[in-house]
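Notes follow the structure.
Only one protein chain is missing; all other protein chains are in place.
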């Protein structure tokens, strides 16, 4: 990929595609790329006369549609009013389970991460959870997470939510909830499917010919570099500045 | 008793006495006499430098200390923050159970009353529930209610709430939670203990010599006819007018 | 997204056999009239947690197939005559409740759980007439019995509020039970005194009084839409009118006469 700006623009464009068709997406407070993807979908839908998209940014005053405190996003998800959400993970395994707690034996983990946040709950309730983790390495993508903060599939209970896709700096995977595993959908420009295999610690399905992740088209780029950058600057000023510096 | 005003003043004075020592009393929307009793206690405590009393009048804007909607008074009682409350009943039985639903076989009751409101819950949770029913007749005070809206004693569960006293136009009873029954405390001026026995359909304990319910002292009367009447006029204008007309 | 529609269009989207949650304060009497005008039948009323003249009118007009409530009463004007008559006649399925149990059922729906535990209630005959309520052993802490009630997810929540903004945000003030109804309901229809141009979510203080448009499907303007019931911060209840209703509704004929006058009066306001 040609540079940092282009790398980010590709991710934002992929995210907007993954969100296509949703009405309401919630985004974590420190997630500028997912937020930008959501804003891009909103702008596109508005341009094309498609149904409006609501983007809730947790912790933001400007993009906060909630008035019932910290519990509301969780209640809202339980009511089926949140269509998409993003989760990451210090570790993500081939079954789609994520670990936000740490590595090694619990509780005195060798490495400690912040904690599970709302993942154990939202993974069950939000239909389209997009796993977004930029670092693509065997350290992150492990055969089996050391601690399951949130489980991807639980046949013992009815659930509407779970992983929809996994997006990294190198590739895009789909998640098959029936099978409980990932399938490589496309590889970002500059990488080969063998790079993905080498950098992924879990097994996954791969098509005979792996497509390349499409780049944003010129119209999308002009939205991204104009309107979306302005919208981002309100909520993620540091990120917006760094996008411009990377340009 | 000499007249309607005096009758009401006696009841208000008794209620203030029953509430003595509490910090927070909640009063239903259409309960001017209980509200006046609570206001009297508040005024007395203020006069005597005793701890302040909070009077919440449900449905009133002026005396509404709640900001979390209809559920708050119930939550507040569950938290132990409501010390006293008033309940009535189309029927009240000797075990302290109350019926706010109707008489005869359920659901097509012969007489239908509004319904149980919050009684089934608050009776368990408010330490000092004062049963207040002006009509004193065998029709109201029955051996066994036709429908238990709220049960007075339930040894099978731990509870902090329950009946504290029963006040009518004719007498004042204490309730003994261990025994699960009433004891006559005093008879209002103008009635004999035999009148009470004749008008009460349930059995109760009676002291050898039944005291007369004390009349309000002159200081109390002056508070009642001054400050309390002004306070009542804000929330219960019709009642305050009728008190003045009865004077 | 919230649609701003006429009162008639709002009422037309309430269908027979749907469950309709209605509050005790912030009552849309305007929509009640429009529903009766439209000839609605067989609605399943959920009173949050009680109702007064609204339920009594709908019952008298023959619109109610089932009712879940903790009480129906005209308050200082006395019992609810059409409710009481209908109970005696067995005209509808009756689910007696207690106020916090209805609020707990809505809360369960708000949280996407099948039930909600609730304090108290043990010993009440409500447990006998509500086989859908259960008494369980607490699965945590000290051993003890706890009542659990099932989730209540109304098809439609219907209420009246002072203001909506253009985006469909509703100023409900501190009547947070109106928000609780909307969270739990599949759809929410709101009548308002007026629509304002400012953004009700603009400041932290103003936003605190708002039900967000996220939960609001349809808004219709209905000036004095709660009359003769009160609307906090806007107007007091018209107690004389409620007492007039109480007196007339004692008989079926009196009720019919009142209803016909009420419907024409509501039309004049609209």
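Labels A, B and C are assigned to the chains in the order they are written; within every chain, residues are numbered from 1.
Methods note: a contact is a pair of C-beta atoms (placed from the backbone, for glycine too) under 8 Å apart; a residue touches a chain by one contact, two chains touch by 3 or more.
Worth saying up front: this structure is predicted, and the values here are computed from it rather than measured.
S.K.: For the chain left off this view, which of C:11, C:119 or C:214 is in contact with it?
M.R.: Considering the complete complex, C:119 is the one touching the chain left out.
S.K.: In the full complex, which of C:171, C:218 or C:266 touches the chain missing from this view?
M.R.: In the complete complex, the chain left out is touched by residue C:171.
S.K.: Quick one: say which of B:24, B:112 or B:185 touches the chain that got left out.
M.R.: Answering carefully, the residue with contact to the hidden chain is B:24.
S.K.: Could you tell which one of A:116, A:137 or A:193 touches the chain left off the display?
M.R.: That would be A:116, which touches the missing chain.
S.K.: Touching the missing chain, which residues of subunit C?
M.R.: 104, 108, 111-119, 132, 134, 136, 138-142, 144, 146, 148-151, 162, 171-174, 176, 203-209, 232-233
S.K.: Over the whole complex, note the residues of subunit A touching the chain we left out.
M.R.: 29-30, 59, 61, 66-71, 74, 78, 97, 100-102, 106-110, 112-125, 147-151, 153-154, 156-159, 161, 238
S.K.: By the contact definition given up top, give the residues of subunit B that touch the hidden chain.
M.R.: 24, 51-52, 54, 61, 64-68, 75-81, 125
Just so we're on the same page, only the chains that are shown with their structure count from here on.
S.K.: Based on mean C-alpha positions, which chain is nearest the centroid of every protein C-alpha shown?
M.R.: So the chain nearest the centre of the shown protein is C.
S.K.: Could you work out how far the Cα centre of subunit B sits from that of subunit C, in whole Å?
M.R.: 29
S.K.: Which positions in subunit B touch two or more other chains at once?
M.R.: none
S.K.: For subunit C, give me the residues that contact two or more of the other chains.
M.R.: 179
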